[in-house]
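To start, the structure under review is shown below, and the notes come after it.
Note that this complex is displayed minus one protein chain, with the remaining chains in position.
First chain written, first letter: the chains are A and B, and each begins at residue 1.
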Amino acid sequence: MKQAVQLRNVRKTYGDVEVIKQVSLSIDEGEFIAFVGPSGSGKSTLLRMVAGLESVTDGEILIDGKDVTFAEPSDRGIAMVFQSYALYPHMNVYDNIAFNLKLSRHSKSEIEKRVNEAARILRLEELLQRSPGQLSGGQRQRVAIGRAIVRNPRVFLFDEPLSNLDAALRVQMRLEIGRLHAELGATMIYVTHDQVEAMTLADRIVVLNNCEIQQIGKPMELYQRPRNKFVASFIGSPNMNFFPAQVSRSDATSSTLKLADATLDAALANRAMGESITLGVRPEAVVVLADRSDAAGGVVIEGKVVGVERLGNVNYAYFDVGQSEPVTAQIAGTTDLGVGDTALLGIDPARCHYFDGAGEALRVGN
Amino acid sequence: MMSQPVLLDRDKMKRAHRRREIFASYLFIAPYLVLLLMFGVFPVCYALGLSFTDAIEGGFYGLNNYASAIQDFRVPRAARNVGGYVVIWVLLTIVGVTVVTLMLDAINKRAANVLRTVFFLPGAVTSSAVVVLWLFLLDPTVSPFQGLYHLFGWENRINVLSGVGFAGVFAVMAFFAHSGGWIVVLSGAVAGLPGEVIEAARIDGANRWQLATRIKVPMLWRTIVLMGILAVASGLQIFVEPQLMSLVGPSAAQPDWSINQLAYQYAFAVGDFGVSAALSTVVLAISITIALLLIFCTKFYHTN
Partner (left out) sequence: MSMNTAKLSRLKPGQFVIYACLAFFVCFYGIPLLWLGIASTRSQQSLLTESPFALGSLSTFLQTWTNISSYNDFKLMSWVWNSVIYSVGGVGLSLVAAIPAGYVLGVYNFPGRKLILVLTLIAMITPSSAMVLPIFLEMNLIGLNNSYLGLILATGFFPFGVYLAYIYYATSMPRAILESAQIDGCSRIGLFFHIALPLAKPIVALIAFFSFLANWSNYFLALVLLSDDRLYSLPVGLTSLISSSGALNSGMAGNTIPIKLPEAIMASIFITLPVMLIFLISQRFVRSGTLAGAEKG
């Protein structure tokens, strides 16, 4: 498949401070890519480097196979939607959308055709003569997207476009962006700190932390096979539970791990004796047991309920098991648990993730 | 394959890009930069240079200009005049503006707005017209304040001037013209105080007086200090007020009351640019020192 955007060993430093460490990435044509990560992870900087708003210290950026590392932002064939929308306050909606076309000296009829087409796609027809100040947040966001659409860009760049909207509107706009991607079939890069947006919209997600890529993959791939502890904890809500453990026995097919007050047989081959291993379990894999005998070969931990959150469709209980962080379990709505109750928690080794001392995920099985 | 030439040109392109950016910036700032050099930097340097030059004969003159300035008996007297004026004017500004602002804050909002406009209006009267206006106001025969003067037994303008003192009269003139602007500025600072802090103090039982003295004034302190410092800087430069006293005749004329006036006299009446430059340099040096202190010792002007 043709590659729309390529980053080759891209680096960026401010003086001695490295803000992007060696990033390489290929984005296919028509792909929807999300950059996620906590604030300060470098995701926005990376996007702005693609846009040409930040200089590149080292490496190259290619768009459609053309080196654009030093090209002006307007010559890259990209369009960008900003978090603050960045509408021109002194122009009405029509002029905002038409600004780029006017600068590139398109004919008047061509401009009108394209603006009206964008307005139709985004349902902005009624608003074209309004000024940005008279629009609601969602409408402004649609104008910002309209400004991007009229340029027929090679690549759409979105910089946290929904974070200024309230929760209900955010869901609606998320669906609209998804629809837009399906309709236009264009390449899109989407920066967000909200993993739900990334999981729902993206074909592939790039997880960034500490100025470098942690993992690239399809949403469910990241969820099911996180490459390290950071990705495991960042993707998925509520967060994954972690338990410290030590290898007490190991051979060519399996190892026995010793937890605080339980042991567990894991399909990990040839580990060093006494090695520290972190066990990761998602809340839905933690089961509240009626009886110790229900454990079915799993690990049983005793915990005291410190909080229960009933959201209706899903319910979570938080248990104190003698670690600094409470353990989260997804429970059935009918489970009768209250603060102060004691319960038995069962963990199935087959649904566990294992991380070594450096936080890297360990391969299970052979 | 295609990255090879790019890698070679990389530094060149980067530098060219940066150069273009810098060039564009300087293109925009050029008109201002020319003016800044012409009317900011150059005059200061030129005056400094002239102050070490023999203006009549030419050539380096060392500190002689400064020496002859100090030997002029009028200079220390002018320095004392200006010093006294600055003290009165600064105290008047700090106390008057703060008190009026806090009082305006305590009354009905719409009334306060009207009053602020009234207080602000004299700022529209240009400096020379302020002096002319006050020359009328100080004359017991025409002044609307004549009742007040008669109370003190002042029958003519000279009585009033000597009764109040020149420094006091000039300070009142300056206060009349400039305090309104500062009242607006300080009112803005009062409006900008976090409402919750004021409400918390009221719940803690502070009455209006305590609210003003223990909460608002301490929180406005930076603005008040800034106002005081700028008042000192402008006060040192007093020229128009004493210079225009000559309008009412030789009995009240004060041609050598302030340092700036003496510098003016040396340039225009005596024609000795050297001594004039020396006096200007001293006055400028004080002003620039104040400016530097303000910029570097406080965070008043930090924006980032």
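Odds and ends about this structure:
Quick note on the criterion: a residue touches a chain if its C-beta (ideal position, glycine included) is under 8 Å from a C-beta of that chain, and two chains touch if they have at least 3 such contacts.
These figures come from a predicted structure and were not determined experimentally.
Put simply, the missing chain touches A, B once the whole complex is considered. Of the candidate positions B:70, B:87 or B:125, contact with the unshown chain belongs to B:125.
Among B:16, B:36 or B:197, the one in contact with the hidden chain is B:36.
When the whole complex is considered, the residue among B:67, B:103, B:197 or B:217 that touches the unshown chain is B:103.
In the complete assembly, the contact with the undisplayed chain comes from B:46, out of B:46, B:152 or B:221. Taking the complete complex into account, residues 21-22, 24-26, 28-29, 31-33, 35-36, 38-44, 46-47, 50, 99-100, 103-104, 106-107, 115-129, 132-137, 141-146, 176, 180-181, 184-185, 188-189, 192, 207-209, 223, 226, 230, 233-234, 236-237, 239-240, 244, 246-251, 260, 263-264, 267-268, 273, 276-277, 279-280, 283-284, 287-288, 290-292, 294-295, 300-301, 303-304 of chain B touch the chain not shown. Although one chain is not displayed, chain A still touches it through residues 51-53, 72-74, 78-80, 82-90, 99-100, 103-104, 147, 151.
The rule is simple: only the chains that are shown with their structure count from here on.
Chain A and chain B have centres, each the mean of its CA atoms, that are 57 Å apart.
Against chain A, the residues of chain B that register as touching in their complex are 2-3, 6, 13-14, 17.
Partner chain B is touched in their complex by these residues of chain A: 8, 55, 60, 67, 69-70.
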